[in-house]
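In this view, the complex is presented without one of its protein chains, the others remaining in place.
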Amino acid sequence: MIDSETGREVSARLSKIEGQIKGVRRMVEEGRYCVDILHQISAIQAALNRVAQRAMKRHLESCVAEAFQSKDKRERGKKVEELMEMFSRFGK
Amino acid sequence: MIDSETGREVSARLSKIEGQIKGVRRMVEEGRYCVDILHQISAIQAALNRVAQRAMKRHLESCVAEAFQSKDKRERGKKVEELMEMFSRFGK
Amino acid sequence: MIDSETGREVSARLSKIEGQIKGVRRMVEEGRYCVDILHQISAIQAALNRVAQRAMKRHLESCVAEAFQSKDKRERGKKVEELMEMFSRFGK
Partner (left out) sequence: MIDSETGREVSARLSKIEGQIKGVRRMVEEGRYCVDILHQISAIQAALNRVAQRAMKRHLESCVAEAFQSKDKRERGKKVEELMEMFSRFGK
């Protein structure tokens, strides 16, 4: 689970990203150059990646660490599957 | 330049993404499971990619097509550089 | 560590990829169409990703699982850092 410290940080980052999205929408409405719009979108994607990494780190430190300490082989296996699925989802 | 039809479509997609970001923030504040949050972030990234592709398509059809019709070799070269930069920015 | 079963599988996949690289080189030398060459390269990248995922899965099941069972908080922290570094290296 996401603890309150990580939660506050992630939440603040998401608010900032919301503002960036609004900014891109404005750029589109003002008819700005496509390449400038694309650069802005790529900056938002990088910011979202940082959010994902923050959440992932917390996930590893808490849920995964706990599951791996469990004696239940099946539970450990499930966490590995979950991580692999995430790895391929965020991977190239 | 982004024409009004593409503009409306891109703008509508961005509004929807803004809503998705708000949704993730709520999930974080409600202390939802990290993996569910990460899935949601990955869905937003896919949606942003579709916006980028829409803008890119328009860019190719208008600005790039025009520049490539120009007799000015330097202008054509500049567009190729710009596309390559974008290709590596959005690439793996 | 990579066990012998994973090792054999990964090794076989790498041999196949080697053959694919040779194939692309031949295509280049025969002056084939750039887009066909690019498709082939993208197929090789997908194959390499599958190798990385195989190695990553083994890594999680062995080294990470072990480290997370350790009582040494520092060792667990180091594995998290290592995973995060890999996550961002293979990530978007």
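For clarity, chains are labelled A, B and C in written order, and residue numbers in each chain start from 1.
Basically, a residue touches a chain if its C-beta (ideal position, glycine included) is under 8 Å from a C-beta of that chain, and two chains touch if they have at least 3 such contacts.
Keep in mind that what you see is a predicted model, and the values were worked out from it rather than measured.
Engineer: Extract the touching residues of chain C with respect to the undisplayed chain.
Structural biologist: 1-2, 7, 10-11, 14-15, 17-18, 21-22, 24-25, 28-29, 31-35, 37-39, 41-42, 44-45, 48-49, 51-52, 55-56, 58-59, 62-63, 82, 86, 89-90, 92
Engineer: Counting contacts across the full complex, list the positions on chain B that touch the omitted chain.
Structural biologist: 45, 49, 52-53, 56-57, 60-61, 64-65, 68-69, 76, 80, 83-84, 87-88, 90-92
Convention: only the chains that are shown with their structure count from here on.
Engineer: Going by the average position of its CA atoms, which chain sits the greatest distance from chain B?
Structural biologist: C
Engineer: Of the chains shown, whose Cα centre falls closest to the middle of all protein Cα atoms?
Structural biologist: If we average C-alpha coordinates per chain, A lands closest to the whole-structure average.
Engineer: Averaged over CA atoms, how far is the centre of chain A from the centre of chain C? Could you give it in whole Å?
Structural biologist: Using C-alpha averages as centres, the distance is 22 Å.
Engineer: Indicate the whole-number Å distance between the mean C-alpha point of chain A and the mean C-alpha point of chain B.
Structural biologist: A distance of 17 Å separates the two centres.
Engineer: I'd like the Å distance between the centres of chain B and chain C, where a centre is the mean of that chain's Cα atoms.
Structural biologist: Chain centres of chain B and chain C, defined by C-alpha means, are spaced 28 Å apart.
Engineer: Can you list the chain C residues in contact with two or more other chains?
Structural biologist: 45, 92
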